[in-house]
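One chain of protein is taken out of this complex; the other chains stay put.
Labels run A and B following the written order; every chain starts at residue 1.
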Amino acid sequence: MALSRDEIFNRVKDVLVEALGVEDDEVTETATLSGDLGAESIDYLDIVFRLERDFSIKIPRGELFPDDLLNNPEYVDNGKLTPVGLEKLQEAMPHADLSGFADNPDVSRMPEFFTVGTIVNYVERKLAA
Amino acid sequence: MRWIWIDAFTEFESGRRARAIKNVTLAEEYLHDHFPGYPVLPPSLMIEGMAQTAGILVGEAGGFREKVILAKVRRAEFDDYCVPGDTVGYEAVIETMDAAAASIDGTVYRNDAKIGSIALMFSHADQAATNLGLPEHNFVFNDQFMDLLNTYRLKSRD
Partner (left out) sequence: MKFALVDRILECSPPERLVGVKAVSLAEEYLADHFPTFPVLPGVLMLEALAESAAWLVRATNDFACSVVLLKDARNVTYKSFMKPGRLLRTEVTCRRMAPGESEFVGTGYSDEREVVKARFALRHFNLADRAASMAGVDARIISQARERFALLCSELQGHQPVKTTG
């Protein structure tokens, strides 16, 4: 079944409204999960479980949200991603727009780059694969 | 008031589902505050009953190695309430479970009639996340909970 990006967006929106208790109109393409939609760490896990169920996909740990990479001391130096770590992140997240991250790869800034669009892109790629 | 909100397991399928019951009795002192003249089991304690049923189910599936902590109540809905003389039933089914978290779908019964549904998420408490000086040993699964499971296993062997 080939879903259009719009259809995927609407279903992702339903997941986020259910998981986060936010209003429909708060879920825009550029809304950040933590900053704008108030997602906590358990909510990220909730979102992954619901996406797996709703889209019948399997999301391996760290594929949508690369928390293991961000917590890996091999790639993080003084709270910032090393050049190798940044490269690994870019490889791991083709679904994210990381253009604003490279100049200051502070790990604590990462949530700014997890947007609704990031999830829609991920699901689109996953379904097309 | 002890913090044990289930009395016995009636069904236990490792890694899949479990059912536990809790009797409501006037002997429980807090009921006399909630409310005076109309004692009723607080819904928040029905959520805890489900959490304990589901927590033991999830914990057992992992050999009780992890500290399984209630992290989120996705949804809890109640159409009726339980009063002294009732037996509350909690049926917990594991929906998804991985190394980081588990999600449970639960149904609440009042004397075998369905009165509500409760969906929960558990995660594993870990030192790094909380930095609150968690004790090393698994304080979550203490004797009370282990006894409940052991009693069920002994009974089902007969």
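The definition used in the following text is that a residue touches a chain if its C-beta (ideal position, glycine included) is under 8 Å from a C-beta of that chain, and two chains touch if they have at least 3 such contacts.
No experiment lies behind these values; they were computed from the predicted model shown.
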Would you indicate which residue among B:8, B:26, B:113 or B:134 is in contact with the undisplayed chain? B:134
Interface residues of chain A toward the undisplayed chain are 19-21, 38, 40, 42-43
Where chain B meets the left-out chain, the residues are 1-4, 29-31, 33-38, 40, 42-45, 47-48, 51, 70-78, 81, 130, 132, 134-135, 137, 139-140, 142, 144
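The criterion applied here is as follows: only the chains that are shown with their structure count from here on.
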Chain A partner, complex, touching residues on chain B are 71-72, 74, 95-96, 98-101, 103, 121, 123, 129
Listed in rising order, chain A residues that touch chain B in their complex are 19, 41-43, 45-46, 49, 52-53, 61
